[in-house]
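With one protein chain withheld, the remaining protein chains of the complex are depicted in position.
Right after this comes chain A.
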Amino acid sequence: MSYRVKRSEFDDILSKLQEDYKIYAPTRKKDKGTFSDTDLVLYDRVSSLEEIDFNSKTKYSPKEVVFPITQTLFYFNGDEYIEAEDKGEKVLVFLRPCEVNAFKRLDKIFLENGPQEDIYYKRLREKVKFVVMECTEGFDSCFCVSMGTNETEDYSIFIKVSDEEVFCEIKDEKLTEVFADQESTDYTPEFIQENKQQVEVPALEDITTDLFDSEIWKEYSKRCIGCGRCNTVCPTCSCWTMQDISYQDNENIGERRRVWAGCHIDGYTEMAGGHDFRTTYGDRMRFKTLHKIYDFRKRFDIDMCVGCGRCEDVCPQYISFVGAIKKLNQAIKEEKNNG
């Protein structure tokens, strides 16, 4: 069922929704960007239409909603422990199609990777509903069409905003009530069909261990500075590390947290005794690239990367992920010609 809502009336709908849901959406924090007098666009709680930035790509993805940057798992006191409380609030997230597809990747890692579901993820994830924002233009660095993540059917509401009106398709019956007074219309969601960037991801069988030592990675040892921005902005990077925090005077009392980690950042592969097996940035670039477009697909049949282009947007060294995939394709071609 689709509705047409006057912009001026949309805030009423949001307030009604807020009786049951916390609402997250792309929002602009004035002057909070890395550089002075620049804004930071990220996902945060909103309560009105005006606060939602429909026209910018957020720097960080919405993954924080289900995978917080710092998350306390439990508190310990000697042999006892208390699990951190689950606030149990339901959530509506305004997001783009590629980002819904990114949640699917997170689900694979946290819920389907191994025998145990990750309960800390699950209890947040279960409460999330999607409001997909129509995205037919994309941005310069997007390549979702190449990754097959430009479309999604998984949403409660699909929304398109124009100067005067908001068009909404409601799939979730529990939410239709809120729209009951609105004029119905025949709005059908549209998806982007062509990005400015395209790339063909290599076939699984074409990626062989010979590529491990390919010259293409060496370039990144010189270019990458290991800052980790590509990991932190990525909607599908799901690595974390554990941190046990204890009282200074009594280390048996404290809490365990999990915190995001990233494979480009120093320390990621460091083991007890100090051995570190991916010290060069080229090795890290190879690992990330293959995780995004090879390992994950081998395990789950879909690529991890959803082509949002954020890693390219933030890289201070102008390293493009599409560029890396293209280099890999070239290396495969050369490997085939030589072999």
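Going forward, a residue touches a chain if its C-beta (ideal position, glycine included) is under 8 Å from a C-beta of that chain, and two chains touch if they have at least 3 such contacts; residues count from 1.
Operating definition for what follows: contacts and distances are computed from a predicted model.
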Look at the options "Putative ABC transport system ATP-binding protein", "Anaerobic sulfite reductase subunit C", "Thiamine biosynthesis protein ThiS" or "ABC transporter permease" and return the one that UniProt uses as the protein name of the missing chain. "Anaerobic sulfite reductase subunit C"
Options A:62, A:97, A:138 or A:228, residue touching the unrepresented chain: A:228
Write down which of A:6, A:32, A:45 or A:298 is the residue touching the left-out chain. A:32
Absent-chain contact - pick from A:262, A:282 or A:307: A:262
Contacts of chain A with the absent chain, listed as residue ranges: 30-37, 40, 42, 59-60, 68-70, 227-229, 231-232, 243, 245, 257, 259-262, 265-267
